[in-house]
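See structure below.
The complex appears here minus one protein chain, its other protein chains still in place.
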Amino acid sequence: MSDLDIVGPQLAVLVAAAAVLLVDALIPQHRRIVPFVALAGLALSAAWTLSWVARDDYQTAFEGTLSLDKFSVFFYFLFAGITATVVLASIDWVNRAGRGQGEYYALVLTSCAGLMFLSASRDLITIYVALELSSIPQYILAGWGKDNRSSEAGLKYLLLGAVASSILLYGMALLYGLTGTTMLDGIADAIAADGESHRSLLVLASVLLIAGFGFKMAVVPFQMWVPDVYQGAPTPVAAYLSVGSKAAAFAVVLRIFFEALGEGFLSDDWSTVFAVLAAVSMTVGNVMAVVQTDIKRMLGYSSIAQAGNFMVGLAAISVSGEEFTLGASSVLVFLAAYAFTNLGAFIAVIAISQRIGSDQIKDYAGMWKRSPVLALALAFCLVSLTGIPPTAGFWAKMYIFNAGIRADLAWLVIIGVLNSVISGYYYLSVARQMFLGDAEGADRVRVSPSIGLSLGVATLGVLVFGILPTPLISAAKDAAEIFSRQ
Amino acid sequence: MVPMENYLILSAIVFSLGVYGVLARRNAVLVLMSVELMLNAVSLNFIAFATYLDPDRILGAIFAVFVITVAAAEVGLALAIVIRLFRSRSTSNVDEAAILKW
Partner (left out) sequence: MLHEYGHIGILLIIALLFPMGALVTSWAFRYVGVRPFASQDPVKTDIYECGVRTEGPTQVQFNFRFYYVALLFVLFDVEIIFLFPWALVFDDLGWAAYGKGLLFIATFIVGGIYAWRKRALEWR
């Protein structure tokens, strides 16, 4: 039973998903309670995680394929929080769409369980299954809307996702063939024993893995699906994709590359690849975002640029000794800050587009007069995405660039800072439209309680971690401890 | 016994055919079939490695089983989306599904 106890947080989410489906199918007259069942499941999952933190007894389950450690606990909380916020923000939209209410929440929960498994897996088979468990519901959700655009987004996401996962599998097959095991620690041992002789094949396997996960992380050159899917998919789903699957992809990349492929001669190679990808992603994402007129497309390109920022942390591993985990912990800080910020921005977009019926940036003109709270919240989140104090985004950028400089990647940090300036231009031009533009309609934009609550949580998170970043940073440092080399 | 290299070469050829199909085919169903080809090539790789390198001969086979299962789920879902697109647009060409720029 202790195996099932260890995967309790995921199990709670999965049971909630089953309960949601059954409530929807067996007692359709009480369909309204479905989102609250989902929230209860997520709360139970968080409580279960908390009980493990209280027990302070970290161990592995299922023959070591799943590991409960501070790293996975960090991500359990993050994913439960993200999913709860997305569920809250979806209630209005799903009610209005009027169909498939149970299925929607069941899919979101299943995907969340997949993300949790992904952050905990230490075995290639488990990683693959968890990746697909989180991806397949996302493909369905992307095609959830009624219009052609949404089906098209779903089809594109699915086809490209399937190609990416088969490339990933090819890399995994090579890794398995070279080391004879699928366990991450076993792979690390095998590489330490006689990895040098297969160096070129190992590099090939890492490149294939980077390509496969690069799709999920949405970095250039595997980014072509991002703007299309964000624009076509329903906005709550786009919010979920932009933070959930990205965070999980970075979690698993950290695990694979730091734990299995962390051997010195290999990490020099892949950290260079990550550094180059980071520079290209930031630049391409930001330059493309400047010319967008649709705010969801703009946020899509901005998320590509942000993925470039995350990658600075992945590239910053050449620090030796005690500071080896600095890059990893900076990625975690950035992921958490980005999750709050991007969710806040997307939820504000949901609230505004529901009322004005448009995603065009020019229609946001004068939003300050129609709804001061929404305009302020969106502007605050955009400021945080740019990385200006007093927001969580500022500390995240500080911390990750600090890690970059410590790892002798000054050129990359300079590119990052220049890109922040570009990103400031388009983020703040949206804010300028909202505050200085002339309102087209005079009617007030009202917000429903559930969206208001989720927006409040996200924005408060950005503000609190902007003023008091220490708890977040120390939690991330603890979580990244598992990668330390002694 | 057939040496392992032959399996790896075969798998690489099949994988490349799959990649070619994904890039060259315009019909969504045929793109899907090409993706299946890629997945099967990988399964072949896993089983070859399991047979020749792994003393227990088991991990690779397990991996192949999971690949098959996930591929089935993926195809079931993809066909649903294609049918949906077909009903509203009466085409299953990827090219014509282009309201959103690629």
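Letters A and B mark the chains in the order given here, with residues in each chain numbered from 1 onward.
By our rule, a residue touches a chain if its C-beta (ideal position, glycine included) is under 8 Å from a C-beta of that chain, and two chains touch if they have at least 3 such contacts.
Because the structure is predicted, anything quoted here is derived from the model rather than measured.
Taking the complete complex into account, A:Leu21 is the one of A:Ile6, A:Leu21, A:Val34 or A:Leu208 that touches the chain left out. Seen across the whole complex, the unshown chain contacts chain B at 1-3, 65, 68-69, 72-73, 76, 79-80, 83, 87.
Touch with the hidden chain on the side of chain A covers residues 1, 4, 18, 21-22, 25-26.
One rule holds in what follows: only the chains that are shown with their structure count from here on.
Averaging C-alpha coordinates per chain places the centre of chain A 26 Å away from that of chain B. Contact residues on chain B toward chain A in their complex (touch as defined above): 15, 18, 22, 28, 31-32, 35, 38-39, 41-42, 45-46, 48-49, 53-55, 59-60, 62-63, 66-67, 70, 73-74, 77-78, 81-82, 84-85, 88-89, 94, 97-102.
On chain A, the positions that touch chain B within their shared complex are 124-125, 128-129, 132, 136, 139-140, 143, 148-149, 151-156, 158-159, 162-163, 166-167, 169-170, 172-174, 176-177, 180-182, 224, 227-228, 231-232.
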